[in-house]
Structures are given as C-alpha cells and as structure tokens.
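Of the protein chains in this complex, one is absent; all others appear in place.
Moving on to chain A:
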Amino acid sequence: MRFRAGVENVTTFFRIMQSVEKLQKKCIIKFTEENMQVICNNDANEGGIQVWSQIKIDSIFNNYRIQSNSNNEITVNLTCEALMGALRSVSTSSGTSNSASGSSYETDEVIIKLAKKNDQAVLNFEITGTTRVGRKVRIGHDVKIEVMKPADVVKLSEPMCPEPDIHVLLPSLQKIRTIVERLRSMSDVLAIRASQSGCLQLSINTESVKVDTEWKNCTIPQMMKERASQDDNADDPPPDPEHLFSVLVSVRSFLKFLSSHVVSTTTIACICQNHCLILYVYIGDVADAGGVLTFYIPAIIDDE
C-alpha cells in the first residue's frame, strides 16, 4: 500500500475539511486513482445529515501516486481536527494575507504520504519552506489514521434517493445563512420549496409565527427536463410551472450544510418530496468543477 502526493491547493483542502468538520469529528477519506472522496455518514449525526463528496485529484494534489491491493484505492478514517491542524500550519504561511502576521516562512512544498510509526498508521505531512533569511525549514505533522479494510469499504454506500422532483440553483449561501440563522431561534423545522418557474421559498410555520422568504427567478437547471423526457412517462401532462415542490428538513442540519459556504461557488439543491434534500456544492467553477460535495439531508415527514 503506497500513497504519496504533493498538496498544491491547501486552501481548498482546508475549506473542505472546515465544512465537513461541522458535521462530525471523524470522517472517512477514500483516495482512488481519479479522485478523493470525503465521506461523513455517521448515523449519530444530527438529523441524519450525510456528506459524500468527489474531489478531482488535480484540483488539490500534484505528483499523485497511489498503489494498493484493492483496486488501487485506500480508505482511511481520521479525525478532521488533526488533519485541519496539519493543513493550518501550511495555509497560514502560504496565504498571502497572513504571510506577514503568520509564521515566518514561505511554504515551498507540501508532501503527504502514508507511513507507519510505531505500528500506528499515519498520514505524514512534510512541509518544506524558506525563512525570510533564506534558510530551509522542514515541518512534519503525523495525522493518526485508521486504514479501513476493503470488506468494510464495500459496505459504505451512498443513500438511495428517488429521482428528484426539482433542481434549483441556490442563491449565495452566505445570504441564505443569515436568514436561516434568524429562523433557527423560531423553529426547528424548515420547509424548502421550489417551482419550475424559478421561485424558491424558505419557510417556517409555528404557532406564533409564519415566515416565507422567497427568491424569484432562480435558475432551474435544464438537465432535469431532458432526463424526464427520456423517461417512460414522458407523455405525462407538462407539470405546472408554478407548482411548488417542498421538503421539510431540520433547521440545524440545514445550517450545517450552509457552513460549506466557505468552499462553495455554485450550489444546486434537489428536492425529493417526502424523502430528502440533496445539495451539490461545487468547488471551483461549474465548468471545470474541481469537485462536488454532496449533502443529503433527510426529510422530516410531517404528519399533518
């Protein structure tokens, strides 16, 4: 089992971990030849929120080499905090804005590799840099990991979801977050509705207050219609463009997803009525997306 790569885009890696860390303390990272998958699928998560992500190797790593007996894939279980700690000691120094106040060296290279120290598998970070006076520095971080057995890896499976009823391109997550934070104090359940005409609503409804926040003219990605027309039931009457598809989710789960605003450029939400809300958070431009974080938030089934 061999793994070695240079980390090129530390900031993106750090931000991905930042948004994942809000969900659970430990996460699973599966390295394959093409991509890195960050997975949070703990049942104990608040409201059952899960993250499955695919990040292209090129968008974070360079000189990427991987070898293993199971299809050249390595799956590890690690503590987000520890990984972030290692990344932080790089990102603070390489970030241009922090370079003055942060550490006194310029990072030249960051290499991560799989290693074994005292019978403990670790992910070794080796940071080399140059100080102001031109001396070389080397910083090492060992992040304790647990390599998962291939048998356990097979058991990992993404949640099964029906064909979404509607896709909608979300407005800026930052803005949504401001709104949802206000709503959190008033309700535990949030309704998310969207229509083909481009209307998006976030609503709460409690005894004392009823709030609907509405965006008009949201982009409804067209791919849905194409796929629908390929379906067998293409001869169904065309859906009413004003019809709102809705799903109820826990406000707190939704806020956890919103913490991914640090990494997001484009986010598409898919509503599966009475089932779940799926959110695709694209990293980098949609055109050449470096990767996508997929959040699954299960629906709360309202008895009414």
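Note that in this section contacts are C-beta pairs under 8 Å (C-beta built on N, C-alpha and C of every residue); 3 or more make two chains touch, one makes a residue touch a chain; residues count from 1.
Everything that follows uses one rule, which is that contacts and distances are computed from a predicted model.
*Asks:* I want to check something: the complex is missing a chain, and I'd like its UniProt protein name from "Large ribosomal subunit protein mL40", "Rad1/Rec1/Rad17", "Ribosome biogenesis protein BOP1 homolog" or "DML1/Misato tubulin domain-containing protein".
*Replies:* The UniProt record for the chain left out of view names it "Rad1/Rec1/Rad17".
*Asks:* Going by the contact rule already stated, which one of A:Asn71, A:Asn118, A:Ser157 or A:Ser185 would touch the omitted chain in the full complex?
*Replies:* Of the listed residues, the one touching the omitted chain is A:Ser185.
*Asks:* May I ask which residue of A:Gln18, A:Thr213, A:Ser259 or A:Gln273 touches the chain that does not appear here?
*Replies:* Touching the chain that is not displayed is residue A:Thr213.
*Asks:* What is the set of chain A residues that contact the non-displayed chain in the whole complex?
*Replies:* Missing-chain contacts on chain A: residues 171, 175, 178-179, 182-183, 185-186, 207-217.
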